[in-house]
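Removed: one protein chain of the complex. Kept in place: all other protein chains.
Read from first to last, the chains carry the letters A and B; within each, the first residue is number 1.
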Amino acid sequence: MSRRIHPAVVPAQPFQLTARETFDGPIFETEEGRHRLKAALSRYPTKQAALLPMLGFVQSVKGWIEPADMVEVAEALDLTPAYVHSIATFYTMYNKHPVGRHFVQVCTNISCHLNRAEEVLHRFLAETGTREGEVSEDGEFTVIEAECLGACGFATVVQVNDRYLEDVTPERVPEIVAKLRGARDGATAGGPEAGGGA
Amino acid sequence: MSFPHGSDLETTTRLSRHQGEADARTLDGWRARGGYEALRRSLDMSPAEITDVVKDSGLRGRGGAGFPTGLKWSFMPKDDGKPHYLCCNADESEPGAFKDREVIRWTPHLLIEGCLIASRAIGAEHAYIYVRGEFFEETQVLNAAVVEAYDNGLAGDGILGSSWSCDVTIHAGAGAYIAGEETGLMNSLMGNRAEPWAKPPFPAQAGAFGMPTTVNNVETLAAVPMILENGADWYRQWGSEQSPGTKLWSCSGHLARPGNYEFALGLPLSDIIFEACGGTPSGKPVKAVIPGGSSTAFLNGDELDCATTYEGLAEAGSALGTASPIVMDEDTDIVAAMRRIAQFYAHESCGQCVQCREGTSWVVRILQRIEAGEGRPSDIDTLYELCEQMTGRTICVLADSVVFPLQSSLDKFRADYEALMKPSLVAAG
Partner (left out) sequence: MAENGAKATVTLTIDGVEVTVPSGTRVIEAAEHVGVVVPRYCYHPGIPTRPAQCRMCLVEVEGRPKLEPSCTLQAADEMVVNTASDTARTARQSVIEFLLVNHPLDCPICDAAGQCMLQDYAYVTNQLESRVDEPKRIMGRDRISDDILYFADRCVICTRCVRFMRDVAEDDSLIVAQRGDKAYIDTFPGRELDNPFQGNIVDVCPVGALVHEDFVFKARAWDMDAAASVCPGCPTGCNVTIDTKENQIVRVKPRHNAAVNSWWMCDHGRRHLVMTNRGVRAEVPLIRDGEQLRPVDWATALDWVAEQMEALGSPGGSAVVSPDASNENLFYVHRLLERLGVAGAAFRVAQGDTAALPTVPTLKLRADRAANATGVELFGGCRVDGLADGSEGNGSAVSGSEGGALVVLDDALEGAGEDFGGAADFFLYLGTRLPGAARNADAVLPIATFAEMDGTFTNFEGRVQRFHQALRPPGLARPGWMVLSRVLARLGDGEAVNEVRGAFERMVAEAPAFAGLTWDGIGLKGAPAAGSAAAAAAAAGIHGPQKADA
């Protein structure tokens, strides 16, 4: 899985992928882990600054971050596990629990709220048969309400893993869920609507 | 939906003129559009000269506060022997604002060029572009552009063959609105909780990694190359004395043509809403507009003639903010809208200051109760009182940000609140 990435962009690799791999041994003893850590450390005057990038890296591989991962990240960056725990719980994008293969985040903030976002959210919950935040029985879906995703002109905005779906109406939800259900792993990275709003 | 949206208005599309052109994303495409010429020019100028041009242009920070950019740069110490840093604030997360996203995903090289020129002006050896973690596609585009820049001698050592070097690093956030506050952003960059710190120390004294740092918004930095190329007077042909230039407008809510636009500062707000964006999709009258992103005060439907300048919107009792009007038609439930806005701030409070940590969520609970028909007239007094206690008392302005819309909604739409209260209780006063 090792990809050589330019060090300047290592701290900005996407980490909301659908990947559900595990590390083959200790994280920073894998080739990719070593490369990412070294590259990230080369970009900052302190080791600690690599913390967010490395938590992101773990999540990009596993889909979530568990306490054992925090310990490894802490050791790699000379931090305490408690400190890493503090950071991981401050930022909402780090999943501290496993999520479904399709992690659906429905923005219900003001502009989306004005465009029926709550209905969209409820429709997603109904279509996937889940309650907010839980993983569906088949492991396919987790649906949550999200804060502003920064695409307010295209309300309602829904983020599925890394991708934005724009102008989502409640009526479109069944079709979107059906497409996602059929999509293979990683296919959502191309998106049911490739290019999102582009 | 794609960019740009058509507009009948005389648009002044300068900064955003290459948005929507797919090949503008590549270095070749960007160079074909005159890209990196401003950077080349800046290499022949001293940092003070660059700062002076930006000062003269009157460019103001586009992240919401509107602080004069050239002045901010001039706070950076000179020849202090310390490393300096530039932080580009691309943590765009103010509800209503989505302009930086377009700059990043369509014209990444413009942003890089702006960062490099600013870095030169402030003597920065490293520019960090802090992009919100949710912006996956945008970050991918920007990442590719940065790698291109490195591969072509536009970033790193000896930029454009000169002796000047500057690194550029893209840094992804991880979900925190407060990382968009400048000290919160620097804390987050350093691997801390994105908690704002009490100033002093100011960023120009001791910012990121304890070194002199300047934090600028994406749109601010993206405006720098064209100003450098065309001069301060050219930029001042648009806008007012205090609000010169052009500005991106993120228009959302109940609009027929929502989206991003670029206008000279100073148009009447009503022109933007009705002419450019086509008014409400239903044709119903506009009940309310939050003109500058969710942390600015409500205007009601008959207050929309104000000029869209920093001073014009301030006079109207609101603020230009991030220039992100959120439009609500006459069917809008203002209490529900306000509750939703308040929920956001409660969710995003970092939790340091008591007024913000406890106040924002208390406001939410009161609004939820009113929404559920359990309100009491005294709730309105309590809300006013909370507004007062949450204003100007905290480290950063997140608590103030919920007060602006809340207090103005109480002022202007009090009847909406009272309509939800039990009639007997209202009468009993």
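The rule is short, and it goes like this: a contact is a pair of C-beta atoms (placed from the backbone, for glycine too) under 8 Å apart; a residue touches a chain by one contact, two chains touch by 3 or more.
Treat the numbers as computed from the prediction; the structure is a model and nothing was measured.
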| item | value |
| --- | --- |
| Residue touching the undisplayed chain, where the options are B:T26, B:Q242, B:N300 or B:Q389 | B:Q389 |
| Hidden partner chain, touching residue among B:E21, B:E229 or B:E358 | B:E358 |
| Of A:A8, A:A39 or A:M70, the one touching the omitted chain in the full complex | A:M70 |
| Residue touching the undisplayed chain, where the options are B:A208, B:I290 or B:I366 | B:I366 |
| Absent chain, residues of subunit A that touch it | 67, 70-71, 79-83, 85-86, 89-90 |
| Interface residues of subunit B (partner: the chain not displayed) | 176, 193, 197-198, 200, 205, 346-355, 357-362, 365-366, 369, 378, 382, 389, 392-395 |
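In this section, only the chains that are shown with their structure count from here on.
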| item | value |
| --- | --- |
| Chain centre separation in whole Å, for subunit B relative to subunit A (CA means) | 24 |
| Parts of subunit A lying in touch with subunit B, wherever the complex brings them together | 6-9, 11-16, 43-46, 48-53, 55-56, 77, 79, 86-87, 90-94, 108-111, 113-115, 147-155, 159, 162-164, 166-167, 195-198 |
| Interfacial residue positions of subunit B with respect to subunit A in the complex | 1-2, 83, 92-98, 100-101, 105, 126, 131-137, 139-140, 142-143, 146-147, 150, 155, 167-177, 188-194, 209, 211, 250-254, 258-260, 290, 294, 324, 326, 328, 332, 336-337, 340-341, 344, 347-348, 350 |
